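Only a single protein chain was left out; the remaining protein chains are all shown in position.
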Amino acid sequence: MRMFRNDYSEGAAPEVLAALIATNNEQCVGYTEGDPHCERARRLIREACGRDDVDVEFAIGGTSTNLVCINGMTYEWEGAICTPDAHINAHETGAVAATGRSVLPTRDQDGFLSPDEAERVWRYQTGTGRHMTKPRMIYISNTTELGGVWSLSRFDAICDWAKSHDLKVFVDGARLGSALTSPAADGLTLQHLAARADAFYIGGTKNGLLFGEAVVIADPDLKEAFPYLIKERGGLMAKGRLLGVQFEAAFTPNENGRIPYWEHARNANDCAFRLREELISLGFEAYGDAPSNQQFFVFEPAIAQAFADAAGCEIFGELPGGKLLTRFVCSWATTEKDVDELIAFARTL
Amino acid sequence: MRMFRNDYSEGAAPEVLAALIATNNEQCVGYTEGDPHCERARRLIREACGRDDVDVEFAIGGTSTNLVCINGMTYEWEGAICTPDAHINAHETGAVAATGRSVLPTRDQDGFLSPDEAERVWRYQTGTGRHMTKPRMIYISNTTELGGVWSLSRFDAICDWAKSHDLKVFVDGARLGSALTSPAADGLTLQHLAARADAFYIGGTKNGLLFGEAVVIADPDLKEAFPYLIKERGGLMAKGRLLGVQFEAAFTPNENGRIPYWEHARNANDCAFRLREELISLGFEAYGDAPSNQQFFVFEPAIAQAFADAAGCEIFGELPGGKLLTRFVCSWATTEKDVDELIAFARTL
Amino acid sequence: MRMFRNDYSEGAAPEVLAALIATNNEQCVGYTEGDPHCERARRLIREACGRDDVDVEFAIGGTSTNLVCINGMTYEWEGAICTPDAHINAHETGAVAATGRSVLPTRDQDGFLSPDEAERVWRYQTGTGRHMTKPRMIYISNTTELGGVWSLSRFDAICDWAKSHDLKVFVDGARLGSALTSPAADGLTLQHLAARADAFYIGGTKNGLLFGEAVVIADPDLKEAFPYLIKERGGLMAKGRLLGVQFEAAFTPNENGRIPYWEHARNANDCAFRLREELISLGFEAYGDAPSNQQFFVFEPAIAQAFADAAGCEIFGELPGGKLLTRFVCSWATTEKDVDELIAFARTL
Partner (left out) sequence: MRMFRNDYSEGAAPEVLAALIATNNEQCVGYTEGDPHCERARRLIREACGRDDVDVEFAIGGTSTNLVCINGMTYEWEGAICTPDAHINAHETGAVAATGRSVLPTRDQDGFLSPDEAERVWRYQTGTGRHMTKPRMIYISNTTELGGVWSLSRFDAICDWAKSHDLKVFVDGARLGSALTSPAADGLTLQHLAARADAFYIGGTKNGLLFGEAVVIADPDLKEAFPYLIKERGGLMAKGRLLGVQFEAAFTPNENGRIPYWEHARNANDCAFRLREELISLGFEAYGDAPSNQQFFVFEPAIAQAFADAAGCEIFGELPGGKLLTRFVCSWATTEKDVDELIAFARTL
């Protein structure tokens, strides 16, 4: 059975792999510095964002992107307000601290940074002047760590709050495809996001690329910083065209006139939604509301283990009462048949 | 009226100032590297600690000490477990992050790091291997941010927990004098602390010195690191003898055979205890239990402001309901008469 | 005409690309943490090195590898002795400084770190104790920046010197294939290098991989540090198997029983040697002795520009007298026919 472990288990989506093969023998200038593929990918992404004035840069993964962007948008004595479960706070081995910047977590428990909690942290941190780390930006991720999806109104509310406090907005888009193609986006589009965020990234690694994130930068500080920092932090690829080739493929309309990047995300979402409905209809207990390609369930330990063994789904931790929080992830590679097999297996439990 | 704002408002205690004057014209080697005053201070402190095998180093203030010690006791991908109100987490402008290390706060609300909360953080941080910052040490302060004092049994419990998890123990002793001379120490002595902590510091700045902290180091990593890091981080004084002269004076028995360092701390505590009792007897509301030289009260805003204006006491913030948390601090320089004046003023409110 | 600009102009060598295609649909665990391809690549590399006790880790490029390794082999107050033209000193945008470590260049002008110059720097840096950065390791690269190749005796001499001073040895092997297959290696083998270096890397990016360096680690400090640092510095790939798949392909014997990694390097060298001989025989002036896949020539400006326009070769700078230092690079992808075309063009100048 296909594993539902995560969305970076497979290699590349077909059109991405095909592009890598087709361009393999080309000789290109290195370092994403002007090869035709990077240039075309930049243009396609600018068009998709509806902005000509943004820089589009590339990175090899989320941690590299996050640390370079936060570094480039702040000074050493500043920090980023985020939720406690934010990837930068919880899962990046101190990568932000390693650049000297501080992570300033709120107490938001649902993965969404709220204006109220952000305000509380902001007041606390600015109460004694230079004796405390100064908030300079907010970090949010879409989808959130628990698969949540930012709606237009919720996104506008946190942006309004941030702007009213002169804070920059950064959006971690490791799973941006899944987020923006979810019904829960409720009007939040790539164009709107690009219009309001100071920087964000369009995640490729978890949506059909071998690797790669496209960073969209409106912030003047980060525009200056990114080219240097991505090199200084070791994130600049010699064969930079690999990033261009892949994003070019992902954002070039296919024969049906559709953009593969969004098609892959829709597929991941559709599989995840069906998996959710079916498991619920079988009597299993869903955890929270994750209208995206990650689905969380609460199982008795034996059931959780059975799913983990058969479908590679990850056990996130023990909840009060002893049940286990378990995650299923669908990807561009997941098929209807894969979900059918999982459901058939679930019926046997 | 004397200000009760903090314990670093005045200059030096008499014997410290006298020693600075007496030694002013001596020519000494620099950088705390072997001048007779630093050497004698080291010997006096080792004797007070009851350990010959520790290194005694000097620093100019608490933030410098904390960042050098945490840096020297950990690797970049490691961090220090502490309470959320810990000075390193709240009030040092990202100084630990600026060395690349992470601060890992628990949810302890009373200023004391508890084994339960430390265990929760430890489990969380070590759950996914290298993808999260690895706890390597605990950071506690004595007294705590809110004036709490570690008892022998409480201290042993957190040390036991730390050692059972192979974590180092570091004690921020900015107000160690007040802590160890408090009745609430309940058996916790300097010797015991020195026997169990991997490193700690004896705070001079807040107990009668112009400036200076004496760092007692048992940890082999920090023994190697400190001399280099204190220079690299800009904390090494050219006229290093100033630190030796002051600590020598503070730890040399006076004509009554008493150690000035502890005498000053006892005076600060005694003044603070009397202030507390008197204000309570006048009907004011004490906040928490702070058996040390800091006393916290909860006042109506007008009262808080009156105290702030007259006695320089600091308003820490608004509590739910609108009352203000207000702090009085006594020091080596506070006298019985000063407290009398404050109480007399309080009677007029 | 094929560009002779650099050895990372093309995509992947055939067997590497084939392996990526063949494994594309496999579902693998992420992060190089135990997928079968990384494990097999590790085993193949350990065997090639003749050591079972080394860790083999992966990184995406040279700068990432260098900064993680130097970070993990040293403390903050330490540094790496290297030549002034060393990549870490000249071409990595302060990447080592960004980890807080110091680069300690000698005055060696030929790209080879010499015991005499290393000794001079070591004496200077250790002359005043903690007031200066402490040398902890040497950094050498093979080939050197100017295409030089370390012979067995030269390598042993610098290793002997380093060990006699308790310094670790790190070898930047971005072009290790070219170096070890060069006649100038004169007995220096991968096994010998692995036996003496505390850490080194086998460069894939410049020898037929899309990207990737295999880091061979004997140093216990770096063994502990690497897994954390590669994540903290943003260098850990989600689809880590890509590194395993590529190195597995590069080190698996082909149908002729030959290891593609070394075959590609030999091809690059052979093309470069022929190019050198032919250009010299045409009367052009070679610069220095570069017995590897990079060849340096000194041209009149017009000639240099003609080569740059036609063959993409890079102009490194102006020499005294006004001639231009120009570099030709051959790679796994360069063919005899490509060299023929270049020589034919050269005859026209």
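By letter and in written order, the chains are A, B and C; residue numbering begins at 1 in each of them.
FYI, a residue touches a chain if its C-beta (ideal position, glycine included) is under 8 Å from a C-beta of that chain, and two chains touch if they have at least 3 such contacts.
These figures come from a predicted structure and were not determined experimentally.
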Listed residues B:C28, B:M73 or B:A86, member touching the removed chain: B:C28
Residue of B:A12, B:A90 or B:V171 in touch with the missing chain, whole complex considered: B:A12
On chain A, residues whose C-beta touches the chain left out of the figure: 31, 71, 75-77, 99-100, 129-131, 134, 224-225, 227-229, 231-232
Residues of chain C in contact with the chain not shown: 76-79, 90-94, 96-103, 127-128, 130-133, 317
In chain B, positions touching the absent partner: 2-3, 5-6, 8-12, 17, 20-21, 23-30, 59-68, 92-95, 98, 205-206, 210-211, 228, 231-239, 242, 312, 333
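Heads up, the rule we're going with is that only the chains that are shown with their structure count from here on.
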Most centrally placed chain, judged by C-alpha centres: A
Inter-chain centre distance, chain B versus chain C - centres from mean C-alpha coordinates, in Å: 50
Sites on chain C at which at least two other chains make contact: 228, 231-232
